[in-house]
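The other protein chains are all here in position, but one chain of the complex has been omitted.
For chain A:
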Amino acid sequence: MSHETNTLLIPLHVSYIENLGKNKNDLIYHLTAHLRMNAIYWGLTALCTMNHREALDRDEMIDYVMSCWDEETGGFGAHPDHDAHILSTLSAIQILVTQDAIGRLDIDRVVKFILSLQQPSGVFAGDSFGEIDTRFSYIAVNALSLLGRLGDLNVEKTVSYIVQCRNFDGGFGSRIGAESHAGQVFVCCAALTILDRLDEIDTPTLSWWLAERQLPNGGLNGRPEKLEDVCYSFWVLASLSMLKKVHYIDSDKLISFILSAQDPEGGGIADRPGDMPDVFHTHFGMAGLSLLGYPGLVDIDPVYCMPAALIENLGLRKGWQSLERRMR
């Protein structure tokens, strides 16, 4: 393993993120406009984790977020003139909360938009076209709690749908009947955590299933017999953190794996060693390292995937477990 990639190359990753918005002459930048709001949340949070949030301009960011407001629906799109969707709406809220700019938001309208997406079954749709997914249930619960409006939610209906998504392996899927997948496990655990319904989780079985996501190379996969991927360093680890079983996996090996997925030339972290980095994997790899106690990083709240101190100040911190921050 290259000597360059057994430590976290923070300055390189900071400049990687700084440069992301400067690629306006690249085709790929425009082909991913539908992800822009999410990408800004990923970039901002990764910078916060590295304690370098100042690397992106706050006012420019807030203006961008507000330029994505869809006045007709009362939500946010991913990019100006893109339709509102629950995915970009959460990212927008997370960015505004992180930047302490929540006052820019018409909270009543956003709450109305989010609540309008709940289906009779209790699950949430992503937009008026009705795609349903437990990811959207989590987004609704997360967003409403950040806005201090969890009281407006029909909790029983929300929880009841999630519980019906529980599978024989203790995990959760995207809809009733769907296979357990670490991403869906994360969103269901996090939603149940926020709603204080962890009693609905079969902790021994699920924490076993999660522990078995670690492969011999130290990386984590999302389902049995699939490939390792840095983003599962967050989905799996955060779930274990909420279940207070972070010690069930080998943290040294996972740290090595994440570090080996860094791009030592241009910065950023990829899905696995040798692949091209992107801001999504940079953010989730960084968040995973933070939960693993990697030195020099800021604490991240696994339930919200936002700075822990911020979540604590909002009175939203739940009883999760992370590894002690190592000293160098």
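Just so we're on the same page, a residue touches a chain if its C-beta (ideal position, glycine included) is under 8 Å from a C-beta of that chain, and two chains touch if they have at least 3 such contacts; residues count from 1.
FYI, contacts and distances are computed from a predicted model.
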item: Missing subunit (named according to UniProt) among the choices "Tax1-binding protein 3", "CDC45 cell division cycle 45 homolog (S. cerevisiae)", "Glutamyl-tRNA(Gln) amidotransferase subunit B, mitochondrial" or "Geranylgeranyl transferase type-2 subunit alpha"; value: "Geranylgeranyl transferase type-2 subunit alpha"
item: Selected residue (touches chain absent from view) among A:13, A:85 or A:283; value: A:85
item: Chain A residues touching the omitted chain (full complex); value: 25-27, 30-35, 77-78, 81-83, 85, 127, 129, 131, 167-169, 173-175, 177-181, 205, 207-209, 211-212, 214, 218, 223-226, 229, 245, 247-250, 253, 263, 270-271, 274-278, 280
